[in-house]
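A single protein chain has been removed from this complex, and every other one stays in its place.
And then subunit A:
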Amino acid sequence: MDNHPRDERAKEAETSEGVPAPEGPANLIDTDYVIGQDNLATDKLGFNIDLHGKVFTISALVTVFFVVLTLALQAEVEPLFNALRDWLTGNLSWFFLLAGNIFVLLCLVLIASPLGKVRIGGMNATPDFSYTGWFSMLFAAGMGIGLMFYGVSEPMSHFSAALGGTTVEDGVRTDWAPLGAAADDPSAAATLGMAATIYHWGLHPWAIYAIVALALAIFSFNKGLPLTMRSVFYPVLGERVWGWPGHIIDILAVFATLFGLATSLGIGASQASAGLSHLFGLPEGDATMVLLILGITAVAIVSIMAGVDKGVRRLSEINMGLAVLLLLFVILVGPTLMIVTGFFQNLGAYVVNLPALSNPFGREDANFSQGWTAFYWAWWISWSPFVGMFIARVSRGRSVREFLIAVLLVPSLVSVLWMTAFGGTAIDQLTGAGFEGVRDAALELQLFVMLGELPLTAITSFVGIVLVVVFFITSSDSGSLVIDTITAGGKVDAPKPQRVFWAIIEGVIAIALLLGGGLVALQAMAVSTGLPFTLVLLVGCYSIIKGLMSEPRG
């Protein structure tokens, strides 16, 4: 904008329109590849389309194939997919745990190192979104929905398992308690249970997202490569990423995102429907769930039509506001003192137990480290292309250090507080008042049973359901944007009908699997993509270091 005086450009950057002044030195990768060169573009259908022929077609066909397969051969396929998942988490748990530790360590090193000064989008790039909007979107895309369901149930599970102590049959531990358990010591069991939960929701998952997001952001905004997974492989594969190796990486990313989202949407709808029935006595059944999915999809479509700033950001902020209100309510109305002191205690317990919990080798608590931790890691990693790409897209203009603090440290602390408030209150209800309702309730109802013991139940439970639904909308809309960008060869400005198409497909798959069965089977399939993506992430670590080394540091 050479014809603009300098201060006017600065002013323009501050307006709320998400319009940064484009500027600043960065180190572009020299390639002849033109973004969108392999795309098919036509307006023959009454509206424009612009998509990557191979990635789009194969992703679509593979998707249809797997949906039909699971619907038609459910009885045969389900044990197969489940066995695949169990084999992966059972035999390769050390690999997932080790990789997770590498991601956390790399992030922490980068925060402290001079490489943290590199700015995403060039040295003088300015952020596209305010801190509130940015952070809300990170959180809503990353784990919002999980916190709603596991916030109460996971601490409770670990607490109960730890309290039960260890049981050994034929020299193998059969209990699900973390580490050495804490038999008959409620206070120690609570601390261990919280530490184990926080381990699953703290630094490790966010480091997984941060690695993918950072790698994509650097190779897109600083190196000028398209915003798709394949760009992360440029330092390793060179120009070959524009050919089949790249196509396969992108197709895998679409696959993981689509099935991760669709299965979550389906499972989430059944949970939300259980909540509605518990609260208002609505009939629990297929009709309610299908209506929920239709509603979620419809709002998601409105949101992506409105765009990242006016749709996704606004919804995420509304959701964040509601979540903060619910959190404050539980803290103030629940056992306030216990939560405040518990926050520091649990944080301490997390730090103390972290080395043992994250140790990949020679674990005695196989059920816990494989069934919980390795499963979680595979699940987070299979979500990472989607969450990582979305985080990358909204993080231009942040320095690497700022980015990692906001994507790794702050959300981890929020998770500690959230788990302490929700899980801690439920455990306190059990150990303090002897209320066994939460422990004995179905998994999806535990949050509502816990809220039922606090005042204003009708209001807070309703807010809880709204949060669940809106968190799904914010996952669905950002997921559709990500799939659309990957299948459009990295173009973020592909025609609008395409993003609507993907949102609808997600809803359709969710409904088909919900009615026809097979949600759990496909979820197992989606988790299995965690293995190839762990390799992708390890390459991402190498690429991040290589990419950052060649950037100017402010």
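By our rule, a residue touches a chain if its C-beta (ideal position, glycine included) is under 8 Å from a C-beta of that chain, and two chains touch if they have at least 3 such contacts; residues count from 1.
Convention: contacts and distances are computed from a predicted model.
Colleague: I want to check something: the complex is missing a chain, and I'd like its UniProt protein name from "Universal stress protein", "Peptide/nickel transport system permease protein", "Alkylation response protein AidB-like acyl-CoA dehydrogenase" or "Electron transfer flavoprotein subunit beta".
Modeller: "Universal stress protein"
Colleague: Check each of A:Arg240, A:Lys310 or A:Lys546 against the chain that is not shown and name the one that touches it.
Modeller: That would be A:Lys310, which touches the missing chain.
Colleague: Can you tell me which of A:Leu225, A:Val469 or A:Leu537 touches the chain that was removed from the display?
Modeller: In the complete complex, the chain left out is touched by residue A:Leu225.
Colleague: Which of these, A:Gly121, A:Gly260 or A:Gly424, touches the one chain of the complex that we don't see?
Modeller: Residue touching the absent chain, from the options given: A:Gly121.
Colleague: Could you list which residues of subunit A touch the chain missing from the display?
Modeller: Residues in contact with the chain left out: 1-4, 12, 15, 17-20, 22-23, 26, 28, 34-37, 46-47, 121-122, 128-129, 220-221, 224-227, 304-311, 393-394, 396, 481, 490-497.
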